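The other protein chains are all here in position, but one chain of the complex has been omitted.
Let's turn to chain A:
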Amino acid sequence: DIIQTSRPQFTNSPTMIVMVGLPARGKTYISRKLTRYLNWIGVQTQGECILYIFIYLYRDYSKEPKDCIYTGTCTNNLSSFKLWYVTHNVVFDATNTTRERRGVIISFAKEKGYKVFFIESICDDPEIIEANIMEVKLSSPDYEDCDKEEALDDFVKRIECYKTNYVSLDEEKDRHLSYIKIFNVGSRYLVNRVQDHIQSRIVYYLMNIHVTPRSIYLSRHGESELNLLGRIGGDSGLSTQGKKYASALAEFIRNQAIKDLKVWTSHMKRTIQTAEALGVAYEQWKALNEIDAGMCEEMTYEKIQENYPEEFAMRDQDKYRYRYPKGESYEDLVHRLEPVIMELERQENVLVICHQAVMRCLLAYFLDKSADELPYLKCPLHTVLKLTPVAYGCKVESFYLNIKAVNTHRERPANVDVTRGPEEALRTVPDHF
């Protein structure tokens, strides 16, 4: 039973992540982002699952602590994952401390054989808290009919109530727990007893993300010579239209007037030629190179169907996991792109000039697309996607720069059987010379 992925799976027991903190401390933001990242790097495979539990400190006296853990279903496939919510309805009693309630969670985890990792977000900067509240809380149904100022006031008062009940993770008393405490959106971190690989990766990720407003621009290289011929891969230069796009991109970027924009390209000629037209410094990343099609490099789809009909069919059956002979799979690509994503998280305004498969992977990360959707995301030539993080997600603006280009998007055909005929296999191939 060898698990066929790019890289070994590192945990045997599932991990339960417990978010701790007062309201408006970014718990939801952090857990959604972390979930997205872990899903993208493929953690949800083969029985490894990550479960989240929140500790909300609502003063509701009606429920017993042990009745508060909602056990939902845990899915083991790559694409879906459920956020578990535990509302800690606290029975307020002088003898009942929240440390006891954490104890309930820990025994629950022990019973199930889960490792527990706490993420606590602590913030004492009133400006950050206010910004949080404005961005995410006030858009909730609770405050639909309220005046913004009043609503803010009300929420701040709510938080004050919770403060009296709140017990932060303690360096001494909680020294046996595994946790990270994040202070003031990342200016400081306290990390205790990281147990394994996945916790180490989680810590690294959390320490690299930030909330400074910024935009990420994703674009492919301008149309290339091989694009025109309907051939995949290779290292060709830009076509005439491609060069026009590069100029148009330069103007677009100029008009956006972006502060301190970083520009990244791959090591392939077509992205670099595109960047050259911008007239600014750019950095080349080998990790941004297009997916390696191995034996199928520089072939047309027709040629692939002719020479490797079985391979062609298998790819349509599972485009995410399919690896070209002596080449790569989308799954491999995601693994290759991790350091790029990590650095994108650290950076602020960035323009990434890359390739179709690569752009699909990056987009899937930002827009939380599943492994099944990822290889079919539409990333046409000569179109810039502007991604701006907002609330819990990402706003996407699409800019087609009005320079004609061939279509390189091949939809999944209806018939993916290895016995299918060439016509069925090639039905969805886009036009080319």
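Simple rule for what comes next: a residue touches a chain if its C-beta (ideal position, glycine included) is under 8 Å from a C-beta of that chain, and two chains touch if they have at least 3 such contacts; residues count from 1.
Quick note on the criterion: contacts and distances are computed from a predicted model.
For the chain that is left out, the UniProt protein name among "Armadillo repeat-containing protein 8", "Erythrocyte membrane protein band 4.1 like 2", "39S ribosomal protein L48" or "6-phosphofructo-2-kinase/fructose-2,6-biphosphatase 4a" is "6-phosphofructo-2-kinase/fructose-2,6-biphosphatase 4a". Checked against the hidden chain, the listed residues A:E251, A:E306, A:E397 or A:D417 yield one contact partner: A:E251. In the complete assembly, the contact with the undisplayed chain comes from A:H197, out of A:H197, A:K378 or A:K395.
Among A:M134, A:V156, A:L229 or A:V280, the one in contact with the hidden chain is A:V280. The chain not displayed touches chain A at residues 2, 4, 6-10, 171, 175, 187-194, 197, 200, 203-204, 207-208, 237, 243, 246-247, 250-251, 253-254, 260-262, 267-269, 272-273, 276-281, 283-287, 297, 326, 332, 335, 343, 346.
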